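One chain of protein is taken out of this complex; the other chains stay put.
Just so it is clear, A, B and C label the chains in written order, and each chain counts residues from 1 on its own.
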């Protein structure tokens, strides 16, 4: 994993200090604080800080409802209720800060989630490391013909290997030329003392989109769940899914377990029936027949509904 | 102060628990965590949670600049540099959560700061307490004639006292009628068991704008400073200034002292010279004369500049 | 309706000018531009400006998809597809600007929708009109016991009339005292020339929450739909529903008819099945029995599901 020695020492130092606090503290998250989870070939994600946990959500909801919440018996039930009824503001009361190393093409999708704070490594100031994403052979898939933005089958092994070689060669050569134009290596070593290099902000434009960058990313829990809803989904590009999957199952699950399970129940694994689909289901439930033509659904929606609920014609 | 007994006990409980954490911790803020600062007659503000401190800003800035920041020698200097050059994103890496009790007319100004998270006490669910803001006599001022949105002189003592009585009487009678229509008191005691009350969401519309509400308010440091820049200013309404002043001098100063002093130096106590004002100062500095008519400033700007820099004509 | 004579003349003037433009223009919206729709007793809403229409959404989506959209045959189908699959950014490409007159307690709910631009009438600068919301008798309902934030039955006629009188009397007296403290009437007439009045920013705190205010509110279509999703809903307070209903059925329907019908089909009139509810439906569909106890739903969810899909047990 791409955690250099100085970073490993930094983590040890950070983790060695135990401080006292009156704040809400999440023990299971403390255990993994600063520790990187590996993602893709050179990426990682680690929690740098957090605020609140399930109890902070409940605490905030109780401010809103005042004496009105007395009857909602317990924390888990209240969180299910909030999630089910789109009462989103209490989830905004938790905050988390990540350090992420990710390929630039993933960063470009990620940054579209606007309600978050970001500090990215600046390639205008500093030199990027020689690290680029190269997929595993099983992820080298053909273009999907049904889903215009997706993948479908595996490529032939021969083509896959050939293309992987192209990706590696092109990234490496472009990086080598980047260093050459900079006349400098990461760490500051000048290559040819008799020369001046091209400015960093220009030399970097030669790099490929699979080059790794890194950033601090801070977001509230409500917006994080929305990010996960869209990016942990099977329609998202595999490479960003890989990050979302870690955040969801390794981090959110530890941090806010009640919220995690309510999120799965009412959002991730829920299914939204359109007004027409509701009518189809209602007719089926009372034993009436309804054909595709009568349904008001289009072909794609009809097939999806059939597959989801396992009925024929 | 309007902290009921149950709240005082809650604070004691929260403060009695000392937990261990690997997170960045701010000792001087821990000392006041959960403790209310009194504001106005029944209001308060208290810190419920926080993330980061000055060192977290520096940590984030160093991710952006990578090896490029080696030369910026120290944390304080780096924070001054960031503040002076509008590098705002590292300040977004700190977050703070407040519990505030405030009059509704103040809440209406406060909420205009959109980049924040809020959970307000809901008067649809629960009954508001019998608490309304009544100014001190020295704040009962006349309308300013120069500043259309401001105050000017003190009212005559006689008028001031008369108006204070009106404010009290109207608020109390409206509250009494609120309870009467609800047929219920805060805490849930039914007034007349033989009757049904008006729904809470309707009864509350009878209350006056000086009634107190409360909320949890969570915001990042960059946006908090922007709030303070606008609301700690002498053009803001006195009542919101009172909150801003406490946040600035009792809370921000403790939490992020380097940021606090850079904020004062480069923002709060700075002065922005327009292009025309720059030319006036430059001419004055090299001993040339320049009249109001030649300055390109309007009358108000000219007078303000003269007063600020202490020159005549 | 509370459109003063000067405003009626202003509308006539604005509507009398027909200009030429190369922009996308929506004829059916042009017909009602500047014309107020009455809401509640003194409120209104009117469209002041707009950008785009259904075709602008399609145009933007086609930029995203490039040659990939060739196959999606028509505009209506593409908009349904976008709505169904949460592709929200094309809807952000339309913008609309309203002028709204609304009671302060409604404004306080409305402003919670943060992704919008607002310019509100300032009662620090100017004097508010003598206008307050008083419900119709059929809206004077008791507190709901099942829904802590809602209404239930009508009050007895006797109580309703009594309470309406209280609402009127309190609002009027508080307004009268507001004028008295200001020593000035709307329009600027000084009441007693020998005296100075209390500053506007203070006098207003005596007003009741049903006093009308007004603002310009500008928002993109995606965020407007989210506002409507939450506020046109039967759980929203009746008074804000009244505004949402006009926006939805009188304005959005005219402006973007394809979006309007897709929004109803896939959002407003859709139903979200939780993972547990999906299993219940699937079992029912293939003729299996499933009891409440086995369902994983709580009582409230179980009853709602039964009612929605009309099955027994």
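One rule holds for everything that comes next: contacts are C-beta pairs under 8 Å (C-beta built on N, C-alpha and C of every residue); 3 or more make two chains touch, one makes a residue touch a chain.
As the structure is a prediction and not an experimental result, all values here were calculated from the model.
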For the chain that's not shown, point to the residue among B:17, B:31 or B:282 touching it.
-> B:282
Only one of B:11, B:116, B:164 or B:230 touches the unshown chain, namely B:230
Options C:14, C:161 or C:303, residue touching the unrepresented chain | C:14
Among A:35, A:170 or A:294, choose the residue that contacts the chain missing from this document, as touch is defined above.
-> A:170
Return the single residue from A:204, A:254 or A:284 that touches the missing chain.
-> A:204
Residue positions on chain A contacting the omitted chain are 103-105, 107-108, 111-112, 114-115, 118, 122, 124-125, 133, 135, 139-144, 148-153, 155-156, 159, 163, 166-167, 170-171, 173-174, 177, 180-182, 195-202, 204-210, 237
Absent-chain interface residues of chain C come out as 14-15, 17-25, 30, 33-34, 49-52, 56, 60-61, 63-69, 89-90, 92-93, 95, 97, 99, 117-122, 125-127, 186-188, 214-216, 218, 220
Touch residues of chain B, complete complex, unshown partner | 65, 68-69, 71, 77, 80, 84-86, 148-149, 230, 235, 264-266, 269-278, 281-282, 284-286, 298, 301, 308-311
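One rule holds for everything that comes next: only the chains that are shown with their structure count from here on.
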Do chain B and chain C face each other with the same patch, meaning over half of the contact numbers show up on both, or with different patches?
-> same
Can you check how far apart chain A and chain C are, centre to centre, with Cα atoms defining each centre and the answer in Å?
-> 33
Report the inter-chain centroid distance for chain A and chain B in whole angstrom, where each centroid is the mean of the CA atoms.
-> 35
Per the C-alpha means, the centres of chain B and chain C lie apart by a whole-Å value of 29
Shared interface positions of chain A, touching two or more other chains = 65, 68-69
